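A protein chain is absent from this complex, but the other protein chains hold their places.
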Amino acid sequence: MYRYDQYDQAMVDARVEEFRDQARRRLEGKLTEDQFKPLRLMNGLYLQLHAYMLRVAIPYGTLDARQMEILADIADKYDRGYGHFTTRQNIQYNWIKLEDCADALADLATVEMHAIQTSGNCIRNISSDHFAGAAADEVVDPRPYAELMRQWSSFHPEFTYLPRKFKIAVIASEKDRAAMRLHDIGVRIVARDGEVGAQFYAGGGMGRTPMIAPLIRDFVPIDQFITYAEACLRVYNRYGRRDNKYKARIKILVHELGAAEYIRQVEEEFAHLLSVGVEPPREELARITAYFAPPAFVDGPKTVDRSDPDFALWVDRNTHRHKHDAYVSAVISLKPAGGIPGDATSEQMRVVARLAREYSFDELRVMHTQNLLLPHVRIADLHAVWTALDEAGLGAPNMDTIEDIIACPGLDYCSLANARSIPLAQRISERFAETGRTEVVGELKLKISGCINACGHHHAGHIGILGVDKKGTENYQISLGGSEAEDVSLAKITGPGFDEDGVIAAVEKVTDIYLATRADGERFLDTYRRIGMEPFKEALYG
Amino acid sequence: MADNLGTSPDEVQFRFRDDEPVDHAAVTVDSCCDQTNATAVRIEPGDDARVLLPFLDRLALVEVNFPSFGDGRGYSAARILREAGYAGELRAVGAVLIDQLSHMRRCGFDSFAPDKRLDEEDAARAFATWENVYQRAADARRTIADKRHEA
Partner (left out) sequence: MKILTGNDLRSGAVTWWNGTGWSLFVDDAVDVGDEAEEILAREEAARRVNVPYAIEATIDAAGHVRPAHIKDRVRALGPTVRRDLGVPTANKTGWDWVI
């Protein structure tokens, strides 16, 4: 994986000192909260419901054991012994003190990590396919391209006060495991006639006006990659709406101009920027790519001993095909039935770090599903890995099932929330685990957001749940038929909302309809797409 | 002309140029395009900096107004002018805060007239924050990637 050289390290160190200085000026009263807020946000520091919250970037979701151990140490030293892994492959700490924050950032910097641009109206942490470098179906490893973008977007002098936040995802396979088209810019690295280039999508997003990004360029030659991205951003910075924060995302610009007009403006700016020359030297991509050379895989057994049914189930559910046939990628579920999706204790982080060191070439991933991943595990080692995970409470065999719920922090932590998300996730996962229906139902992506901002991706859930405020009490709307994958679609609301008990019963009813009507091999989403909304509505409200 | 806009040289707190500053008021972008003799112009966030491109030769001062620090359109305006070869003074005025100075400098601003005078020491630190930079921008500094691959 990528390693900082003295330049990258100096940038991050300088940023820590800059932030230390900003925090000092705030504490001394030289900065008002209004002035300090954008500065702390650009260092990932929010003021949340109960305390300051620090969001740490995990670029394209990749980290090593040492980094994970520092994340654990920070949880113990400056927080309350745990962290929350997010859908954008970051980690959030919920109880950081302003006066400690610079120290926490300095600790992060010792392992080449930071919280730079994890919030604010700037280009955020670049996300990617969690199976990058391991997936059998990728054209290339997308991470070098994401790293090139990370450097370009870090402290970008022109794009620090954009109309609104800006999220980019980079993938390199037909399958989309990063919700690429629900990002402000989605990039797919492709190969045409042996030449590598980038396909650009722009104007996707969730939030209050969910939109799927249209294709804006089918092929950007790779030695013009950054220049093209710069053109996209410049047009947005100049013309994105600033009169209304709810209409300020690029999706609104692309929608209001129409994709064709946005494309025209980008092409014009692109031609201009090509003449200016903003592309990094070509050797830079080669330098970065060298860091992502595949580890030294060795041949070995390709099957496991399935005599232990619990282990066999975990292997079936939680492992993913690898480029090398003696390896798999193993998903570490942060979704124990009844647990808090995405939360991990410092102890669990250390277990995971140890396993990465021992069994996965010192590499870990954070998945956008709020799980962790050991990308390269020898099939021969799987039983040992599973045993250790199970002991640490990390062995739930539930990837992509209804227990694998994405839930935002909701009203338990978030000051923007209307309703709690986590208790729903806890009750639903518990109910399905107890009744044994998880296995029967199979793949079903359930996603919960505590308000319209959609941090829990509810628009992209096979079943989505949205918390709304009903005269001061929590209420939940259900929607069906969303997908963040290559078959991307936005979920549709079923009808009036439910209270907490009601929504749990409703989820069960919806899965009843699916089980009663599914054809062979159909997932929940397929059945919904075939039979439409009516039968579900009938069951819920009829 | 009716407009009597802009900052006077006294209001400029930081200036990275040796020439004499323009000592008369700036005009709006619209008037600048109509008038043949204006040498100082003031860009508001909604103005398209590119309409000034035909007149760059006669301009000695372009002020870019930041009515609020969160409106970043002026950064693009500045770079666009420098990319087109504008060599006169480029002055950031309005809600110019300490933590924006280094980015503004990179976008081509070479003078600063903040609404509220900035602490000199904090500002000096801010201008010097980044010893190295990742992106090519209007200041023509050699980037980190350039340095990595020189030789």
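A few comments on the model shown:
In this document, chain identifiers A and B correspond to the written order of the chains, with residue numbering beginning at 1 in each.
Everything below uses one rule, namely that a contact is a pair of C-beta atoms (placed from the backbone, for glycine too) under 8 Å apart; a residue touches a chain by one contact, two chains touch by 3 or more.
From a predicted model like this one, the values you see are computed outputs, not experimental measurements.
One chain is not depicted; across the entire complex it touches A.
Between the chain not shown and the residues A:L49, A:L215, A:A259 or A:A337, the one that touches is A:L49.
Within the set A:A344, A:I422, A:L480 or A:I513, the residue that contacts the chain not displayed is A:I422.
For subunit A, the residues in touch with the chain missing from this view are 26-27, 29, 33, 47, 49-52, 80, 94-99, 340, 411-413, 415, 417, 420, 422-423, 426, 472-474.
Throughout what follows, only the chains that are shown with their structure count from here on.
With centres set at the average Cα position, the gap from subunit A to subunit B is 37 Å.
Subunit A makes touch with subunit B in their complex at residues 5, 7-8, 10-11, 14, 18, 21-22, 25, 30, 35, 38-39, 121, 151-152, 154-162, 234, 237-238, 242, 272, 276-281, 283-284, 287. Within the complex, the subunit B residues that touch subunit A are 45, 48, 69-73, 75-76, 79, 83, 97-100, 102-104, 106-107, 119, 122, 125, 129-137, 143-149.
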